[in-house]
Structures are given as structure tokens and as C-alpha cells.
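Only one protein chain is missing; all other protein chains are in place.
Then we have chain A:
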Amino acid sequence: MTKLRATTFLIAATLAAPLAAQQEGGRLDIVVQPEPPGLMLGLVQNGPTQLVAGDIYESLLRYNSDLEPQPSLAESWEISDDGLTYTFHLHEGVKWHDGEPFTAADVVFSADVFLRETHARLRASLTYVESITAPDDTTVVFQLKEPFGPFINAFEAGTMPIVPKHIYEGTDYATNEMNATPIGTGPFKFDEWVKGSYIHLVKNEDYYLDGKPYLDEVFYRVIPDAAARAVAFETGEVDVLPGGSVENWDVPRLTEMDGVCSTGAGWEFFAPLSWMWMNNREGPTSDVRFRQAVMYAMDRNFVKDVVWNGFGKVATGPVASSTNFYSDDVTQYDYNPEKAEELLAEMGYDGEAVRILPLPYGETWQRWAEAVRQNLSEVGINAEIDSTDVAGWNEKTSQWDYDLAFTYLYQYGDPALGVSRNYVASQISKGSPWNNVEGYENPELDEKWAAAASMVTPEERAVAYAEIQKEIVDDVPVAWLQELEFPTIYRCDVQDLVTTAIGINDGLRDAWVEE
């Protein structure tokens, strides 16, 4: 489940750290949209599940907004010089919510047994792992077969949630009845879930960090209509609107209210990047000049300012600027209709119709497709919008039945985890909309992607990725659009809500309410 709806996460930079001590007590009401299918984070990792379950489950590490690892269940860690041995030292005295002690055996069970079976994205990273062992109750060692640079990013709560061995060992994970009452090590405990209405979490009094969490309870509210969610915030019924829970057009109105703050932070780890797949196999889009013309024809700054209200950033290439190994030393495709027309004339474009497939995620995406169609038609491209719903979008993209198709994907902090999968030939496979759907094939670059993933030092990797970006941007396998940012809107008296690279997904550990 790599693709999440533009709905969940997020919040806020902790502006100036308050001098006053954090105050205890209080409750938060947070919108969760849509209602999660389940709360067992080891089984389901979509956006809404992670928003809620990120308070219940934890992983070994957290990441700050620069994607540097921070302690979570692991107090400290070492990586050997050859990049093959990762040793984690766990917090002492950690307890599961049911009172059982948490040990290194739980970590080994989670990573080596449970998640290997249930978590496709982690499984891909675990193929580099030779063994996972627990020399003692508070030490875990991951031994790799070969160096894998992005491995240090695999210890985020949604990537490697630690689940209780004493509950799941030897059971059928998917049907275990404890899935309905999740047991984790996190700062909040599951209390009650009234379907269609709310999920109630209460403070974990036995949490292993002194004094945390500060809040007494959290209600995740299910409100199906976007306009109703905005009203609920206006009337004070909810305190936090995670990114994407209201339409973009409502954002300015809500943030202009007194005592309301907003932030675009908290998306650094996911770094959602949007682009249009361009079918490299057939039609005009198989000509690189046509693809470049599309890049020049689009007024991407207009879309950022008007459709997204200024949130986000125009993308320069396949890697988001907030993640590691981004390079801006690439060809820049500024809005230049004349250049687009020249390229089209040069290739002898004959006016063949191209279909644009919008992402069926609401008004914002529809308007975006309309703006792109208009831009394209202004340089003489005969573009039409296909109408579609979610099922149709999945079908058409995974069966390659499109010319231009909007999408966005998460990057998970490292090009080897979230970027290369869209551009290497081994990821061309009909039937999935999350891989190299455009059909781009460049054997030379394939080798470079592979080499860059297994380099040991970040410095080497940075050089390799810069080279890849420079080359691929000239080929324009897809039309990169924008680094998306979904503002989190909240009442200003909520403090320290967004302190990590995944925002409110794991932010409530530190959050508190100022009286």
C-alpha cells in the first residue's frame, strides 16, 4: 500500500520552542479521513491507519525533518564501517499495553517473521538481510548480505512497526481477534472504536519516557464529507485537520480564522511527488521531443499558486527536494510555450489526439487536469480528458491504456526505496499501477540505479544519484509536476504537534495543549 489518498497525516513545525514547561492533560479531536480499514499497523499501512496506529505502535527509530534517525524504541545504534552490521540497543523497562515486557525477541519476531509475511514494501528491503538476531533482551543485530544505503530509513513506524510476539506467534495474523484491540508499546492505548463515528485512544500511563505523553486522550473523528469537516473545525468540534482532509479552496478561509495555525511540515519522509505518466511505448508520447514539449507547455507555477494555493513546490526531476540525494543540477523546464511549439514542429506532430487521465481524488485533481489540457492545447496538442473513477484509474494505468496519466507516489526518504521503482526496466510489469507504468527502458541507467543503492557512504551515493538525475531529466520518461504539500490545520494552542518527518502520524507523543 504505497499510494495513500491525499488525506492523512501531518502538522506543524514547532516554531519557537516554548520556554514554558509542557502542560499535562487535555484532549485532542483529530479528523481521520477516510475511516481506516483496521488499526493493526503490521497488517494495514495505508494513510488513515497509520495516522491512528502511529500512536499505538512504534518502531526502533523516528526521523526528524532532515530525515536524520532519532531514538524511539532503540535508545542508540551503530552501523559497522562496511555497512553490513546494524546494532540497536533498546530502551529498558518498556511494556506492552497489556503489561507484558517488551524485549528484543519481539523485534526479531516482528521483522523476521510477522512483517516478512505481511508487509510487501519491507520485504523488498529485507532481501538484503542475512540474519536478524537478539544477543540479549535489549540488543538486536541486523546482518546484511551486501551494503544497502537506504536500510537506515527502514525503521519508521509504518515501515517496520514492532508487534507483540506473545499475541501473534503461531496464530493466523490476519484473523487474530486481537487485531480489533491493538496492543502496542506507543504513548497511547486503544480504548474504543465506534464505527462511522470515532476512535478513542487514552494515555499510556506506563510509557517508558518520563512525563510523556502529555495528553489524556485523543479522539479520531470520522466525518465523511469535506465541507462538513471544515465546518466541524470552524465550530471547534475538532482541533486538528490533517493534510488533505479539506479541499484546497477551503484552506485559506480556515487558516485566516483567529487562533488557527497551519504548517506544511511533516511530509519530508513520504515526500509525495506528483507527475504524469507518459506512455513511452506508443503514440506521440513515445517521442522524447513530444515529452519535452509537454514539460515546456505546462505552466506549473500557475498550478502551484492557483490550484494548490501556493502549497508545495514545482518538481525539477524524479527526486523530491526534501529527501536525501536530491540534485538541482538538471535541465530546467520553465514555462515556455514557444519552445514547446518548436519541438512539436521538429518532430512533425500531426495533431494525433492524446488522452489525459486525471487522478479521481476530487476537485483539485480535476481542475489540475483541466489546466494541463488547456496548456497543452495552447501549443497545439490535441488533448482530451478521460473521465474515470478510482477503479477505472487503477485499471487503465495498470493495463497501460492511457497517454498521459496523473499520479503521485511516496518516496520514503530514499531514492532506492521510493524513486527507482518507477524508472528501472525490471519494474515494468502489467497489472500494477505503482511501478514503471510509463515503460521507460534505459539499461545504462538501470545499472547506475542498482549501483547507487548498494554504495556504502552517503557521499558516494550523492554523486551517483546526481548523475542519474541529470541524465533522466533529459529523457523525460514522465512529466514531473509538483512536490505536494498537504497543510495541516490546527488550533495554535496545540503545541509540538509536528516534530518528525511523518508529522502527526507519530507526533502525539510530544504534543501538548496550552491552557
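We adopt the following convention: contacts are C-beta pairs under 8 Å (C-beta built on N, C-alpha and C of every residue); 3 or more make two chains touch, one makes a residue touch a chain; residues count from 1.
Note that contacts and distances are computed from a predicted model.
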*asked:* Just to verify: the chain that's not displayed, which of "Peptidase M1", "NADH-quinone oxidoreductase subunit K", "Peptide/nickel transport system permease protein" or "Cytochrome oxidase subunit III" does UniProt list as its protein name?
replied: "Peptide/nickel transport system permease protein"
*asked:* Going by the contact rule already stated, which one of A:Asp55, A:Asp106, A:Glu156 or A:Asp250 would touch the omitted chain in the full complex?
replied: A:Asp250
*Who touches the missing chain here, A:Ser197, A:Ser387 or A:Ser429?*
A:Ser387
*Touch with the omitted chain, as defined above, among A:Gln70, A:Thr171, A:Gln332 or A:Gln374*: A:Gln374
*Determine which one of A:Val202, A:Val306 or A:Ala425 touches the chain that has been left out.*
A:Val306
*asked:* In the whole complex, not just what's shown, which of A:Leu73, A:Ala154 or A:Ala226 touches the removed chain?
replied: A:Ala226
*If the hidden chain were put back, which of A:Asp82, A:Glu363 or A:Glu514 would touch it?*
A:Glu363
*Considering the entire assembly, which residues of chain A contact the chain that has been omitted?*
226-227, 247, 249-250, 253, 302, 306-307, 358, 363, 366-367, 369-371, 373-374, 377, 384-389
